[in-house]
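Have a look at this one before I ask anything.
Missing here: one protein chain of the complex. Every other protein chain is in place.
We call the chains A, B and C, going by the order they appear; numbering starts again at 1 in every chain.
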Amino acid sequence: MTNTQVTLVQIDNYGPWTVTPEPRREADLQTMQSRLYADISQFVGNRGGYTFFTRFDNIVAVTNGCSMADHALLQESVGNRYPVTLSLGVATGRDPVQALSDATERLQDAGSAQDEDRRECLEGRAIDEEFRADDDVQIAHFDVIDATGNYTDELNAFDTFIEIEQGYAELMQHMRHVHDSLSFFVGGDNVIVVCPDLGEADYEEAVAHVAESVDVEMQVGVGRGKSAHEAGYDAKHALETCRADGTRVELEWENA
Amino acid sequence: MTNTQVTLVQIDNYGPWTVTPEPRREADLQTMQSRLYADISQFVGNRGGYTFFTRFDNIVAVTNGCSMADHALLQESVGNRYPVTLSLGVATGRDPVQALSDATERLQDAGSAQDEDRRECLEGRAIDEEFRADDDVQIAHFDVIDATGNYTDELNAFDTFIEIEQGYAELMQHMRHVHDSLSFFVGGDNVIVVCPDLGEADYEEAVAHVAESVDVEMQVGVGRGKSAHEAGYDAKHALETCRADGTRVELEWENA
Amino acid sequence: MTNTQVTLVQIDNYGPWTVTPEPRREADLQTMQSRLYADISQFVGNRGGYTFFTRFDNIVAVTNGCSMADHALLQESVGNRYPVTLSLGVATGRDPVQALSDATERLQDAGSAQDEDRRECLEGRAIDEEFRADDDVQIAHFDVIDATGNYTDELNAFDTFIEIEQGYAELMQHMRHVHDSLSFFVGGDNVIVVCPDLGEADYEEAVAHVAESVDVEMQVGVGRGKSAHEAGYDAKHALETCRADGTRVELEWENA
Partner (left out) sequence: MTNTQVTLVQIDNYGPWTVTPEPRREADLQTMQSRLYADISQFVGNRGGYTFFTRFDNIVAVTNGCSMADHALLQESVGNRYPVTLSLGVATGRDPVQALSDATERLQDAGSAQDEDRRECLEGRAIDEEFRADDDVQIAHFDVIDATGNYTDELNAFDTFIEIEQGYAELMQHMRHVHDSLSFFVGGDNVIVVCPDLGEADYEEAVAHVAESVDVEMQVGVGRGKSAHEAGYDAKHALETCRADGTRVELEWENA
């Protein structure tokens, strides 16, 4: 049974900052955002977590393995090195969507994302080390079947992007509403999905749904673990099996 | 009349690299990708261009103001500092979609994105300095009206993301097929669109289309300039006018 | 009694790489080196350690609190994100110089720094968590008295640099040969020294020696802790006391 620890990372009062006193250079905003994301990804990632850029000013992370002290340190370190500060909400649950809802509420209760006085909030609770289990996190790693051959090498780069994006948009909504899962585009033709305890039939249904709705053919490898990295690493191996064997859905724990 | 210079940046043989000899840690891939993007954004940006992360392994940039020598230098510098290399295709045209198609074709003609032997290609031509004009680039900067009040402070972070993403997905397809424009999500609730010579009615139509199709209310500021930065900076100012005046479409050159 | 865990970080076969097949752009080497250092500093630092840039291709870190698994993860992560790889030697001892000697020997025994076949070595042992103690690390933080008033605002920037550098060069040799300590310039007018169990008289002697030899007046705050960060943070507070009270040597544990 999954027990996903989710962190919502919110840049404090970011929108107003980007236009004060004048709009700031877009290239600088893009550089700053993506480096901030990279730093968070590295911090969380070398503790076993996964971080998704999401909207860049609102970043979602799976942080099983990160204590509240780790969160506080991340917050302090970013505050020392960037012109912006972070608020963090942390929550846990069997259902990743519910966990993220709880994490979001904790920040919303502390004030608006654009409230000047709400800065560097740290709200919520992390899972105590003793209560962590080997199947706390379930990760599904989807990609588009032969995206390079079908799209990248055939269409112009934007039309390829539209295809990938369309597949992602359909998958994210479907997985959220039907399977209580959080889906994130992670570059290329890859989508990583944070799931509750789903089975093979659920993934087959999802892959079929996307193929039918938007005509994008996907495959998926799924893994479980104590942390997002462990689950995700197994998912990557399972996806390699899809690629090698031409299967659509592989659950790594059934292949072991 | 616009004359947009578009560069397609493609990481050479990236997919295979990410799983050789074993799948690499996702957090490292995310960190590396986003920092590479940030570096390209900074290089292109401090020459007046805009860079969009797109799929991260296929990045689209508006590079009016960057010579082929600049492109070669970017390629060399990335090759010196990253474990991956870049191929670059450059093309120009009134229609940004056509320009990107041409840029894409130049790389496709040189080989597959996953061809081991196609490395560090630099194909195409940049606009000679003497032929650059003050209205070469038209940029539209869209955002979602009161996204913080309507979504971020109200819904959970993923449902907010779905709303924003849905607005973007609809806008990107509409602008591409109806208005020959390239739309890119740039974080928060912002979408930047690289346009041919569109007028106020086109933007009103687009905003109305998105509102009708997916019930997301957007506003847009539009600017023109010799470079993406100049056009985009005017677009930002126009968008500030929308925010201040409650209007939906502002063309900065009509406000001057 | 101190028990300092020291890590020698060596970029594998770096010299030859910088000139193969042709000399690489110096600005790219500088950028790559300093970012690699920054990443190591961040990784080690958010586990309580201190990292010193030293020669950039040979970096010394105080890593109490980092396990061998942490070291392996740092090595893997750098290997995934940089065009170069790292070898790491770890050793521990009362005497930081001896610890670094042991760490160095472990790498030397594995092969030359410019041996193509010696890549990603990880040698040595870290202190088991149960054997860590609150006075394992002693850090002294020196700075130059009123460097801004005496030098930065008065001399040209290079002559100021010569003064600071001269103070550092004298201090590093003296502390190494007389007090078995490792001294590192850390920017501005600051030198951080990793010490065995020294007392107030030792620091007074060192400050007097530098003043006499090269006419540079320094002050020093000293702290002890379970990690470099804890010891160094106390040292910073002690140095603030020097600044406030005009004293030359402050041991934080005697002020508590």
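Keep this in mind: contacts are C-beta pairs under 8 Å (C-beta built on N, C-alpha and C of every residue); 3 or more make two chains touch, one makes a residue touch a chain.
This one's a predicted model, so the numbers in the text were calculated from it and none came from an experiment.
Put simply, the missing chain touches A, B, C once the whole complex is considered.
Within the whole complex, the absent chain has one touching residue among B:Asp12, B:Asp39, B:Asp102 or B:Glu230, and that is B:Asp39. By the touch rule set out above, chain B reaches the unshown chain at residues 39, 42-43, 45-46, 73-74, 77.
Listed by residue number, the positions of chain C touching the unshown chain are 8, 14-15, 18-19, 23, 25-31, 33-35, 37-39, 41-42, 44-46, 49-51, 53-58, 60, 97, 100-101, 103-105, 108, 112-114, 148, 152-162, 164-166, 169, 172-173, 176, 182, 186-189, 192, 229, 232-233, 236-237, 240.
Of the residues in chain A, those that touch the hidden partner chain are 24-25, 27-29, 31-32, 35, 76-77, 80-83.
One rule holds in what follows: only the chains that are shown with their structure count from here on.
Overlaying chain A on chain C by C-alpha atoms takes a rotation of 180 degrees, rounded in steps of 5. Once the centre of each chain is set as its mean CA position, chain A and chain B turn out to be 22 Å apart.
Taking the mean of the C-alpha atoms as each chain's centre, chain A and chain C sit 36 Å apart.
With each centre defined as the average position of its C-alpha atoms, the distance from chain B to chain C rounds to 43 Å. Chain contacts: chain B has residues 25, 27-29, 31, 35 touching two or more partner chains.
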